[in-house]
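Notes follow the structure.
One protein chain is absent from this view; the other protein chains keep their places.
Going in written order, the chains are labelled A, B and C, and every chain counts its residues from 1.
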Amino acid sequence: MPETPAFQFVDLRQQHEVAQLGMWVFLATEVLFFGGLILGYSVYRFMYPEGFADAARHTQIAIGSANTAILLTSSFFVAWAVSIVRLGADRVAAILLAAAAALGCVFLVLKGIEYKVEYDEHLVPGYFFTFGGPNATSAWLFFSFYFVATAIHALHVAIGIMVLIFIALKARCGAYSARYHAPVTVAGLYWHFVDLVWVFLFALIYLPGRTS
Amino acid sequence: MTERNYLTEDTRIISWLFTTDHKRIAILFFAAITLFFFVGGAAATMIRLELVSPQGRFVTSDVYNRLFTIHGVVMVWFFLIPSIPSTLGNFIVPLMIGARDLAFPRLNLTSFYLFMLGGCVTLYAVFAGGVDTGWTFYAPFSTMYSNGHVVLAAVGVFIAGFSSILTGLNFIVTIHRLRAPGLTWYRLPLFLWSLYATSVILVLATPVLAMTLLLVALDRVFGVGIFDPDRGGDPLLFQHLFWFYSHPAVYIMILPGMGVVSELVAVFSRKAVFGYKFVAWSAIAIAVVGFFVWGHHMFVSGQSVFAGLVFSFMSFIVAVPSAIKVFNWTATLHKGWVRFDAPMLYALAFIGLFTMGGLTGLFLACLAYDVYVTDTYFVIAHFHYIMVGGMVTAYFGGLHYWWPKITGRMYPEYWARAAAILIFFGFNLTFFPQFILGVLGMPRRYHVYPPEFQVWHVLSSAGASILAIAYLLPLFYLIWSMFYGARAPANPWGATGLEWLTPSPPPKHNFETTPAVTRPPYEYTLGGEARPQNA
Amino acid sequence: MSTWWPSETSHARAVDLLFMGLLATTALVLALLFFLLLRFAIHYRAGNASADRSHRIRKSWHWEVTWTTATLVAFLGLFVWGAQQYVELFGAGKSGLTVYVVAKQWMWKAQHLGGQREINELHVPLSHTVRLIMSSQDVIHSFFMPAFRIKRDVVPGRATDLSFRPLRAGVFHLFCAEYCGTDHARMTGRIVVMQENDFNRWLSSQDVTGTLAAQGERVYRQLGCGGCHGNGPVRAPKLEGLYGKPVPLSDGTIGIADEAYLRDSIVKPRAKIVAGYEPLMPSYEGKISEDELIAVVAYIKSLAEKAKRP
Partner (left out) sequence: MSWYPPRALVFSWLGLLGLLGLTVFTAYQSLGAFNTPIALAIASCKALLIAAVFMELREHNALTIAFASAGFFWLAIMLWLAFSDYSTRPAL
């Protein structure tokens, strides 16, 4: 399989280019998928700036920052793996990809702990939602966006972890080579994108309202 | 048949269900959307039947509301959006660019199964009790007040949306990367330019709809309340998100039709399309500018006056590239050798009906007049002129034109011309009275209405019964022709495109050897002789 | 019930003229296009070998530029024409005889300033500008009066307005134009335009439990608003003479105490805090019905008029 192109392609180079372009187009789709949420968030933050700042103050910035660092590091591992799989070092790449997947799992665990804290503080929109002070309604909106956005993002992380593990196993079995490594590159692109979305979510969710 | 082709390669059912051949997947889509077309059509028939009488005697309010919702949801997401791209596009794109398949054959099959899954969930919602929100799912009605199966329908559309995205993605990558040697952008047939523009919209607009419907579903299930005015939410936010997708979606529906008509006009006038580059770039312009106009659905919604001005202005601008296309098609006929085969009849009908639909769109883009006629039958008439008079007509034109390539058989010409003419008259009788109803102020989604409107409703319903019969005709004679039609040669129309180089029907991997392209599309001699793109 | 033609307000007449303009443009373009289409198709049909097909037009760009510019100019003209009427209709700075409209599934409730209420009917005097202030209790509705060529959505959670000045007495259709559920098609009513003295007679013949402002005062007492806004120990902005005045807000901007401001201040009190006051007021969202809200706002407005009189 690896050394000959699929029937619809002329050569492996074309196949590789097609795979990459396909992933980039898919990522453009993903930007607008999250974009719908970002528009909603922006509109309500514009309408209720103080309420959103107040609500954002109640998020766990320590966990959020740690998670950002974790995702950035895992992205670094993936980029490293992609760069060396092209040189033929597929065993090392497998280890790096597995490490990135492990960091992804740590991210999810921390996210779960964070959800637990918020659940205990009655910040989950629903019957038990309580938010002291004057901004209860806009805080509800903020936390609706918070949970929807982070849950969808976490779903992306979970899918990414599975993809990375799959690719790592294949790499371990020597499926990739200097000539054929498109799946590693494409999986890497997806993982970096998940990271990139988080960078924006971090700025929108955790950082507002820290000064007052 | 002596020669093996994609139909005879492997005839087991399983080989069809798990096929990754773009031609077979196109056939699967044909079967599916034909089914959905008649489901949506049945709902339309009942709507027209109900509207014959002003007192609402035939069905109850709740049933009527479910009928127009089913009609809208099924026709928009399960017929119009996939119609040309997933069937004709799927079949023709690789053939036209001289490729052996699409870039991602397995993704193509996934797209089909996602479509079927979404369709089944939606149909289940229909039969489990229906949805009464209208196809627009406006909040807060859909999120808090509706008593229909909103979540199921939203999930169905959500899934079908991913089918659209995958198809669009596949086309974009295929057209970029799998073109035959020598097939530069300005040698691409206009059908491909249109499909490319369509795919860009599919990929960039559909995810926003997916997120919007997700929020509606989450709101109903968990009460997250993002559109809930009691929680400080803004119902207009839903409309912004929804129309950010749904207005460009209108161009998803019409652009492929424009592409088909560009092909038909050239072939049946034996002449290159006039102003090729303008027609090509106007498709791209429509795709891009189409994203700037969504607020014209919201002129009376309480959106700010300034936003109304911006959106109205952009709406007039987006009409310009459509006008360019119409003028160019007309100019193509000039000094050609015009033949009136059935596909050309459809193409001419398209130009007329689409122009009427487009020009009445100006009434709706025009702010003060829109305040009067929005949410009336004027809007219904307008978009049916575009969607049915435009898109469905083009779909039938393209279907007849490529039918010999797809099945290897010719359709019966006289029946086809009769059906085309009947559709044209039935259509106009159905929808022209609705313009008058709109101008008289008849609101839409009413099944009980003041008696002074009745005469126009009766006319419209009479037209609808003609139209229903006219749409059944092709179903019969096309199926008949699959078994008894005359065998089709490789290039029955004397066209220039690469898809006519392979035998009809094509072999499994389309081409024995990849053709090398040396010419722009649509080259004909002064006497009307075709000069194929590869010679 | 009503005739469609001629139309009944000066705005409607302007809209009809606009319609004629649009129709003329459309007819002109369609006539030209259909003529060319038929002429080319028939004259250059394949069977007509004698048609002159030499000297085909080769250079296309100046044709393209010509028809692109022509359509653009025509479209811009139509845009300006429609936009100008729209700004006049929905633009700011409206005054007139105020009537409050509350929409709910599936009826229209109207409240006049004198406290008169009606359902699925709206009585208005001839030749007076009527300004409707509309709100919804549940879903989005749309107040549509075809004879006046106007409609506007009625959105829950906020107020929208709509003004018209009828020029002919009569009875006209009122429709709900935004789909709102089961009985959307039955959410209709009548607009009754009456001579001014007939209208006054009608007003005084209605059963009224106090003016709208008086009803609002009762709600104001029931909810205990005076506890803070009166002379109590808690300091809250005074409401006498407030309506229509500029209000300095805590974020440094200046707001105008209009209908929307008063309404928002009751439902979303933290959104705009008057400079120098603590954000203490609880939200009355969900605790006050649309009807009561309208009455309280009317009461606060009446306090301004009282303050004007010495």
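Worth a mention:
Here is the rule we use: contacts are C-beta pairs under 8 Å (C-beta built on N, C-alpha and C of every residue); 3 or more make two chains touch, one makes a residue touch a chain.
For clarity, every value in this text was computed on a predicted model and none was experimentally measured.
Of the listed positions A:Leu12, A:Ile63 or A:Ile84, the one in contact with the omitted chain in the full complex is A:Ile84.
Which of A:Leu27, A:Ala102 or A:Ile165 touches the hidden chain is settled by the complete complex: it is A:Leu27. Contacts to the hidden chain, counted on subunit B, fall at residues 176, 200, 204, 208, 236, 240, 244, 291-292, 294-295, 298, 303-307, 310-311. Touching residues on subunit A toward the chain that is not drawn are 20-21, 24-25, 27-32, 35, 38-39, 42-43, 46-47, 61, 65, 68-69, 72-73, 75-76, 78-80, 82-84, 87-89, 92, 188-189, 192-193, 195-196, 199-200, 202-203, 206-208, 210-212.
Note that in this section only the chains that are shown with their structure count from here on.
When every pair of chains is scored by its C-beta contact pairs, the maximum goes to B-C.
Remark: subunit B and subunit C have CA centroids separated by 35 Å (rounded to whole angstrom). Between subunit A and subunit C, the centres computed from C-alpha atoms are 45 Å apart.
Shown for subunit B are the residues in touch with two or more other chains, namely 232-234. Looking at subunit A, one finds that residues 47-48, 137 touch two or more other chains.
Of all the residues in subunit C, the ones that touch subunit A in their complex are 268-271, 279-280, 283, 285. Listing the residues of subunit C that touch subunit B in their complex gives 1, 4, 14-15, 18-19, 22, 25-26, 29-30, 33-34, 36-37, 40-41, 44-46, 51-54, 56-57, 60-61, 63-64, 67-68, 71-72, 75-76, 78-79, 81-87, 89-91, 105, 138-140, 142, 144, 146-147, 149-153, 155-158, 160, 173, 175-186, 268, 285-286. Residues 47-48, 50-51, 134-137 of subunit A are the ones touching subunit C in the complex.
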